[in-house]
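Take a look at the structure set out below.
What you see is the complex with one protein chain gone and the rest in place.
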Amino acid sequence: MSFRAAILTLALILAAASAARAQQPSILVASTTSTQDSGLFGHLLPLFKARTGIDVKVVAQGTGQALDTARRGDADVVFVHAKAQEEKFVAEGYGVERKPVMYNDFLLLGPASDPAGVAGVRDIVAAMKAIAAKKAPFVSRGDRSGTHLAELKLWSEAGLDVSASEPWYRAIGQGMGAALNTASAMQAYVLADRGTWLAWKRGGDLRPIVEGDRRLFNQYGIILVSPTKHPHVKRAEGQAFIDWLTGAEGQNAIAGYRIGGEPLFFPNAGTAN
Amino acid sequence: MRAPATDLPIRFDNVGFDIGGAPVLDQISFTLDGHGPTVLLGPNGAGKSTILRLAMSLAAPTRGRISWAARDAAQAERRAIVFQRPVMLRRSVAANLAFYLDRAQLNAPARAARIAQLLQQVGLADCARRPARQLSGGEQQRLALARALARDPEILFLDEPTASLDPAAAKSVEAILRDIAASGIKIVMATHDLGLARRLADDILFIARGRLVESAPARQFFEAPATEQGAQFLRGDLVL
Partner (left out) sequence: MGADAFGLMLGDPRLWSIVGLSLSISLSAVAVAALIGLPLGALLALTRFPGRNLAIVVLNALMGLPPVLVGLTIYLLLSRSGPLGAWGLLFTREAMIIAQAVLVTPIIAALTRQAVADLWEEYRDELTALHLGPMARAGALLWDARFRLVTAALAGFGRAAAEVGAVMIVGGNIDGFTRTMTTTIALETSKGDLPLAVALGLILMLVVLGVNGLVWVIARRGERNDGIIRSDPLRGA
């Protein structure tokens, strides 16, 4: 094949490859890696699209990062699990209104050997005090995610100031899946959301150590980014998603998402959460 | 814009050329006009190539003046040059010719016909599709000649056209040169090959050490050189 012919063919292929994409209505949702990793979006979004024809594109980051992305106007909707941060976001004028969507819980996972001897303890704060006292290895996400912020809140309730200089406390700055892998490899404790825990393909050695404490409750909220602050925000489509998610259909879809028969999330829109 | 009618006669008027301050040519004066082939004869390093390059407007003289038909022409539209080791473009033989033909603005069938004709003239008709750089030395020299002819020149400069060729190749190149001269193109050729000069030249410019030592019709130079240096060169005794 002559050189010229080869170039012509390549040009045609490139032209065909960049054929006009249909202008689908779409929104960008900034959410968290734990929500993404749980597989919830893979379950929900096709249902929403079938209902409304709107494409939902999810950028999954840590909670802090997701809220920053929304502040910059790079997303239409933000969907995270850190109530205090979310309310601050709305108070600052970046969001229209915060609505609760669903909850799950965190649990403390750890190695079967349980070096701090806290398996089955009901009081999470007491358990974490024991871990610190024993200097048992503990993996933290360290990435300003909702999980990380919840973990820090518990440490402060325990009256402890953990920093990365403590050798037993490992802040890795990564997502939930990576944190579980690391904790498993290091035989360390780790705080995780139930969704990621259930979706995690266990190859390792973690098991639930402490669960059920009210302080481990993890509430998810959804907010439309303010079109006043960012006029380009897709208000109608974004609101459609929020309405669907907090309405009967979305709430049922959330409840219907299970792994091994167990639900990962519990819908609670319309409650004062 | 049509090319100017002619570049002849070419006149060198006390031309000097320095490289890095050192004179390579000095006090060169002669006139080239449209009769038969003029041969620049002389030992290696005499400055013959430099004269060709100046006549081709590839460089400007340091001293003196050159004129083409009494103009200071920089555009060498009716002049073509074949360098000592011609560089083949990294394309086929035919594509090389097409590139040199480009200015002629022929349509595709006319161009193809001209390419075929030129290849025929230099004996490369069955090499048209071969990569030019895979040709032998003699074949490349002949392609270089065809390329120069593609420019439809009035004057053809050649720098040592047979210096790096074996006798058979040299012979075929010489035959082509004879045909070119016969077709009315003015040939100006630099060589140190006495035999070639004898057979082809109408006029001789004998150059040695950057000076024009002797200028005479060929017959006169070869039978009775006017200078001692000329005589020594013809005997093969010239020691510089």
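As written, the chain order gives the labels A and B, with residue 1 at the start of each chain.
Heads up, the rule we're going with is that a contact is a pair of C-beta atoms (placed from the backbone, for glycine too) under 8 Å apart; a residue touches a chain by one contact, two chains touch by 3 or more.
Computed from a predicted structure; not experimentally measured.
> With the missing chain put back, one of B:R91, B:R178, B:H192 or B:R211 would touch it. Which one?
Reading the full complex, the residue touching the unseen chain is B:R91.
> Would you mind spotting which of A:P100, A:G146, A:G177 or A:G221 touches the chain that isn't drawn?
A:G177
> Please identify which residue in B:R11, B:R133 or B:R178 touches the non-displayed chain.
In the full complex, the listed residue that touches the missing chain is B:R133.
> In the complete assembly, which of B:F17, B:W68 or B:Y100 touches the absent chain?
Only one listed residue reaches the unshown chain, and that is B:Y100.
> Under the stated touch rule, tell me which residues of chain B contact the chain that is not displayed.
Interface with the chain not displayed, on the chain B side: 56, 58, 75-77, 80-81, 83, 86-91, 99-100, 131, 133-134, 151.
> Against the chain that's been left off, what residues of chain A make contact? List them.
Touching the missing chain: residues 3, 14, 17-18, 28, 36-37, 41-42, 57-60, 71-74, 174-175, 177-178, 180-181, 200-201, 203-204, 230, 232.
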